[in-house]
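Can you keep this structure in mind? I'll have questions shortly.
The full complex has more chains than appear here; those shown keep their coordinates.
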Amino acid sequence: MDHKLPRPLRGVITAMVTPLDPDLNLDEKGLERLVEHLIAGGVHGIFILGTTGEAPSLPYDVRFALIEQTCKLAGTRVPVIVGITDTSHKDAIRTAAKSYECGALAVVAAPPYYFQVGQADLLHYFKRLALESPLPLFLYNAPLNTHLWLEAETVMQLAAESNVAGLKDSGLKMGYFHAVREAVRDRSEFSLLVGPDDLLAEAVLMGAHGGMAGGSNVWPRLFVALYEAAAAADLNRVVALQQHAVQFDGAVYRSANPLRGIKCALSLLGICSNDLTPPLQPYSQQERDLVEKYLRTVDVLKNPA
Amino acid sequence: MDHKLPRPLRGVITAMVTPLDPDLNLDEKGLERLVEHLIAGGVHGIFILGTTGEAPSLPYDVRFALIEQTCKLAGTRVPVIVGITDTSHKDAIRTAAKSYECGALAVVAAPPYYFQVGQADLLHYFKRLALESPLPLFLYNAPLNTHLWLEAETVMQLAAESNVAGLKDSGLKMGYFHAVREAVRDRSEFSLLVGPDDLLAEAVLMGAHGGMAGGSNVWPRLFVALYEAAAAADLNRVVALQQHAVQFDGAVYRSANPLRGIKCALSLLGICSNDLTPPLQPYSQQERDLVEKYLRTVDVLKNPA
């Protein structure tokens, strides 16, 4: 069977959390349950080692074990794409090489996130990264974490590189999305994907190819259905499902770091543990109770809404 | 004829610029041409003395003359709503009283924009303003100018006040819009309007009642058509018109202050002059040439696209 990256890549590409054991090593059983949960829920791809995957907080041995195991577990059922964002350029390339070896289909990189640099520096940086990467590269606009924007003009210039496959935009501003979409209008193979759960549907209505919706870790069926409704321009269904997505986010994301809520919910579902890398800490019991109460009102394992 | 505020208020309520003469007094002829241009273009209302209207930079005599003249010119053809945002509470109330006298149908207020205050302070402030205003009050979330957010929870509490008619959101983040929409779901008379041109269509698709799209000063037919396509869930037409809106914005808004582009375009169309209050300055000749070049490629006076 032919397993290669669809271009453009479409659908819900879950920004997967990294299941960990209490010593913060990879929890292989939890990982297996999570991958099966996502595939059973219909997701169109798995994105590991992103922000939701706690990548910057993981030692390289854990990162590499995760790449190996996830690729093995997913097989050719869904594409695996891997975050290689790093403050160290050499380590970014090393992670890309590992991803290629293990059978991942693409890599994703945000700007290095320590030094403040300009757009010309970013253009230079990503051109080189695209050249050196053995796998197609998705750009990642993540200003909340990197404190830098990949401007629309910069994306347009990078989209002309043959190894640049698309953009994941987690910038939260749809005005930026519209400007990027206009800038890459003539690049039909270039994927536009959005990060946040609650912008998935409208972005797809307005021309995006899909999104990474972190909430799909917990409730893949909801976000897959929302994507499909938007892709089919079924606006009534979009509006009904969107209400569920907004309620899910309000109930599960109780702090600045959504992944705390996602891991809490997954542990309540028995899929993986609630362990987080420092400096992140699990929800308090009170927050956990509120998530549990919410989860009892919906059936995230079986139904889209 | 009965002239009262539709609740919810729907459609394109143009955030109108203030035509000025070179001495920065009201340009009455320009105002007349502009109001007729908007009504001929099909807009559903006129919002004066907002950010686009340069309100904070205008002395009160100019503000009051504008209220009088606009209400007189519009008559009962479209609702006039008036910005009363002010750092001085007494002057906000005075402007609301003047608006009532002249026949405006509602007022709009952003948080006072000098001191940093908390949500509890804003809640207290707006409750009192709603009580004291003789006209229904729209809240105005304008963080780019006021450097404060009206949080979704605050909007929800204020929406319970009978004299609070809606929210204009110019925050650029659709995630906030979704949270607010969820928070006011059971208040069927509460209007949700969005500021930026390029978010009008998607906001309406996702449940907004309309928007203030500053670009409708120049090209009312485009934004009215975009609103109508979205309200009718005609997605193909939305996507086609949205491309024009994004191109319009890219061509006309060449700085952080869109109103500089709007006045430049209106002066090129012969509708009103390009005079701006300090510290804003007109476009350079080079910027003006680019706007002129763009305007020659479209027919903003006759066609929606």
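Every chain is named by a letter (A and B) in the order it is written, and numbering of its residues begins at 1.
One rule holds in what follows: contacts are C-beta pairs under 8 Å (C-beta built on N, C-alpha and C of every residue); 3 or more make two chains touch, one makes a residue touch a chain.
The structure presented is a predicted model; accordingly, all values stated were derived computationally and were not measured.
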Given 2 placed chains, full-complex copy number: 4
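Assume only the chains that are shown with their structure count from here on.
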Cα-superposition angle relating the copies chain B and chain A, to nearest 5°: 180
Centre distance in Å when chain A and chain B are each reduced to the mean of their C-alpha atoms: 36
Chain A to chain B touching residues, read off their complex: 172-175, 178-179, 181-182, 185, 196, 198-199, 201-202, 205-207, 233, 235, 238-239, 242-243, 246-247, 250
